[in-house]
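Note that one protein chain of the assembly has been removed; the remaining protein chains are unaltered in position.
Coming up: chain A.
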Amino acid sequence: MFNYTFHWRPAIQALPQMLGGAVVTLQIAVISMIIGILIGVVLAVMSGSSSKILRGIAGTWIEIARNTPALFQIYMAYFGLGQFGIHLDSFVALLSGIAFNNAGYLAETFRGGLRAVPATQVRAARSLGFGPISAFRLIVLPQMFRAVFYPMTNQMVWAILMTSLGVVVGLNSDLTGVTQELNVKTFRTFEYFAIAAVLYYLIAKAVTLGARAFAYRLFRY
């Protein structure tokens, strides 16, 4: 039997506080995605290079990022580095944990995207006078991003949801942190968690729809 009467009024009063938490959540997700994309591109290029050392570094990063839980990665960034006297703030620890995870997953996505760009394109660009770097930047990268745009959106949604792991490293300003604080003060678990779930859903949905509109503008043939 479900033995609970909902008290919505105090829960709705806490809404501004929770929206503040949602902003922090979105911040962490966006910054971690930007860092993740930058590192991800580098890793993807490295794993396609002919140098054994570069391939090894990229391979190790990708293996660890994809085959260990995000929770563990964030915990290691906070308490693992803390053991060696490196003290990351909770916010930074969560951010770097998610960015590490994003980079690993995105590197694999980008590797697939790079394969989708025919090698003849580079040769054609080079014969038209492009240098190796500008050929990569102006010819290969834009086509790669077109191919991987939707998987990237997926990773963005995943990054938003991963921010909820911040509570394990003591973060109390993101959406889950704020929710948990309200929960322990009042014990109105279900109201606050229901509101948090709706907010997470709305953020993720907004990102998906926004990305679709963005893609329509950017990648139309």
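Methods note: a residue touches a chain if its C-beta (ideal position, glycine included) is under 8 Å from a C-beta of that chain, and two chains touch if they have at least 3 such contacts; residues count from 1.
The rule is short, and it goes like this: contacts and distances are computed from a predicted model.
Asks: Of the candidate names "RsbT co-antagonist protein RsbR", "Polar amino acid transport system substrate-binding protein", "Proteasome accessory factor B" or "Benzoyl-CoA 2,3-epoxidase subunit BoxA", which one corresponds to the UniProt protein name of the undepicted chain?
Replies: Missing chain, UniProt protein name: "Polar amino acid transport system substrate-binding protein".
Asks: Based on the whole complex, identify which of A:147, A:167 or A:204 touches the chain you can't see.
Replies: Once the missing chain is taken into account, the touching residue is A:167.
Asks: List the chain A residues touching the unshown chain?
Replies: 1, 3-4, 7, 78-79, 82-83, 85, 87, 90, 167-172, 177, 180-181, 183-190
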